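Sharing a structure, written as structure tokens. Questions coming.
Only a portion of the chains appears, each positioned as in the full assembly.
In order of appearance the chains are A, B and C, and numbering begins at 1 in each one.
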Amino acid sequence: MHIRVINPNTTSAMTETIGTAARRIAAAGTRITATQPASGPVSIEGHFDEVVSAVGVAEEVIAGEQGEDPVDAYIVACFGDPGLLAARELTRAPVIGIAEAAFHMATLVSTRFSIVTTLGRTGIIAEHLLENYGFRHHCRRVRAAEIPVLDLEDKPEAALERLVAECRRAKEEDNIGAIVLGCGGMADLTARLTDEVGLPVIEGVTAAIKLAEALVGLGLGTSKHGDLAFPRPKTFTGRFEGLSNLGASD
Amino acid sequence: MHIRVINPNTTSAMTETIGTAARRIAAAGTRITATQPASGPVSIEGHFDEVVSAVGVAEEVIAGEQGEDPVDAYIVACFGDPGLLAARELTRAPVIGIAEAAFHMATLVSTRFSIVTTLGRTGIIAEHLLENYGFRHHCRRVRAAEIPVLDLEDKPEAALERLVAECRRAKEEDNIGAIVLGCGGMADLTARLTDEVGLPVIEGVTAAIKLAEALVGLGLGTSKHGDLAFPRPKTFTGRFEGLSNLGASD
Amino acid sequence: MHIRVINPNTTSAMTETIGTAARRIAAAGTRITATQPASGPVSIEGHFDEVVSAVGVAEEVIAGEQGEDPVDAYIVACFGDPGLLAARELTRAPVIGIAEAAFHMATLVSTRFSIVTTLGRTGIIAEHLLENYGFRHHCRRVRAAEIPVLDLEDKPEAALERLVAECRRAKEEDNIGAIVLGCGGMADLTARLTDEVGLPVIEGVTAAIKLAEALVGLGLGTSKHGDLAFPRPKTFTGRFEGLSNLGASD
């Protein structure tokens, strides 16, 4: 099984962190390839960053579909799940966002959870996802450790310390059973956070890998009946010309 | 990995059907054991049946915990997820209901789904679960093929025919991308239904096996912090005396 | 009119407390009988306790239906309303849970209320009931006085003191008009709590008695049209064999 993990930002160190975490958790028969868009923001910390990254996500799925190394499932490895539904339109393979993956897993091991994310301003993105996915009432609180995303790469120890502190506050104050980490860049911190905090700490990249393996194992892919069918073929203009007349291969 | 599939009813033919479907879908390293309560209803077609079966589910988890063959995850293989939260209190292992498993998977491959269940009177159970789990708005309609549960074992061809017809109506009328099958006894029909109906047909037993493998692979188990902690040790009287003073082993 | 109050746990002192409170509030023409299951937990402080007690509740309704002293209405006297829908399937009489009874009454005398319950871990049960019954937005907060249920019998003065303190905090902090007591074992404390706290304090056992009298007075019983119809007759195995082939008498 070949899972393609798409880091929606263009920081290759983070792509590597994510890829490594994905490989560590993958089953024996699962092969991970980690990619990132050729163009886009080096981190995603708001709606504008997200909108640009979503095109990159879509293009990486198109590349995966047109490539010679068939992809069995795609992961969108940013906590805002940018471009998720667009990506699903582009393939018969399952496509999983790391936010939804973490939420699903959290509800299976706890009755209520909190999210600990990077910056306060991204909290609204998590809130909107909770509402859209149906988990508004399962999440007690969205917390921010106020860490810029790239500090997870650049100042990992300081970042970890802040995360531990925020997770402990969540555990003490929020009446919860689990914590969801709100950034793909935290993929390698889960074990240490779980140890330090003492309740299930759920991270989306790893959760998504296992969900992808699950769906592929079930023979389930994105439904092509209804509103996730392949895009209607049409002309794209300008620098997006290359996206013209995509569509189902069969 | 050892997954224990608990058929909450006491019809061994159905336990076998479920166990076989589970084994067929399980990963190479996964061992399935399928059990059923010593006592309880031969099928679950309403709240009363469900309440009695929930005790059997809990006792099967206790047996699993006390047995010599350590269990890594439990599946509750009836679409009403009877006794799910109770079962979670009793173990550190993950416990997954087949209704929730199917719902989670359905939302990953479609934007909206319908449920096709056995009897109209069990529809309310599905509705309540959708509300509790957060999927009320992801499900367009709960449909019943009006098949008594045991007919799935006794008159499989007639049952399949009715299911195909109802699933086709769902596909044509409900504006959906996927169908969730609403009974554990349909575990072996998924492939044929998918073929006949032409959109993703999601069945809970198989979905739950893969979710269990996913959680175990992630090292995630039921949170023992908060309201799913082990039951407070206490006296049970009468024929439930054996349930007295359960609790965490550490 | 004969109202059967079922204490779902097996502590006879609590059955007596509940029965006494019920009798004190009952109308002149109302006769109260208070029962408890032959088997089950001595207190209900979590999902597992609740699941076992639900069978006891169902069996007490069956006993009521088969007994020589016709029952006009049943009360399920534990705040989690264990086995409520199952109990409704088993009889044409109304069946009322004390949590729902208290919620209904609270919304008739205030716009917003808080719940004060025993242990924090049972809060999730109240939250789920609020959601299922439609009262999520009418309840500001679920509070726990952190009193083990049986302390209400064993250390009543200490328990009362903690309850008064928690109720006062609710009054001061929660922007509410009423308080709902979250345990059947508090049935005899209502008057004193109301006095001490100074706003309507609503307790479920007494509320349920009056609702039962109301329904019987209206000639209303559990609908046998649709999903609360009598259970489909079927075989139960093992120690539940006696539950086989129940059903409507007409």
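In the analysis below, contacts are C-beta pairs under 8 Å (C-beta built on N, C-alpha and C of every residue); 3 or more make two chains touch, one makes a residue touch a chain.
From a predicted model like this one, the values you see are computed outputs, not experimental measurements.
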Problem - Identical protein chains across the whole complex (3 displayed) - result: 6
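We take it that only the chains that are shown with their structure count from here on.
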Exercise for the section: Find the most central chain, measuring centrality by the gap between its CA centroid and the centroid of all protein CA atoms shown. Expected result: B
Problem - Distance from subunit C to subunit A - Cα centre to Cα centre, in angstrom - result: 44
Fill in the blank from the handout: Contacts with two or more other chains occur in subunit A at residues 111-112, 137, 175
Practice task
Spell out the part of subunit A that touches subunit C in their complex, as residue ranges.
Solution key: 111-112, 137, 175
Fill in the blank from the handout: Within the complex, subunit B is touched by subunit A residues 25, 27-29, 85, 94, 96, 100, 104-105, 107-112, 133-138, 171, 175-178, 194, 198-200, 202, 206-207, 210-211, 213-215, 217-218, 220-228
Fill in the blank from the handout: In their shared complex, subunit B is touched by residues of subunit C numbered 10, 37-43, 45-52, 54-55, 57-58, 83, 85-86, 88-90, 120-124, 128, 131-132, 148, 226-229, 231-232, 234-241, 243, 246
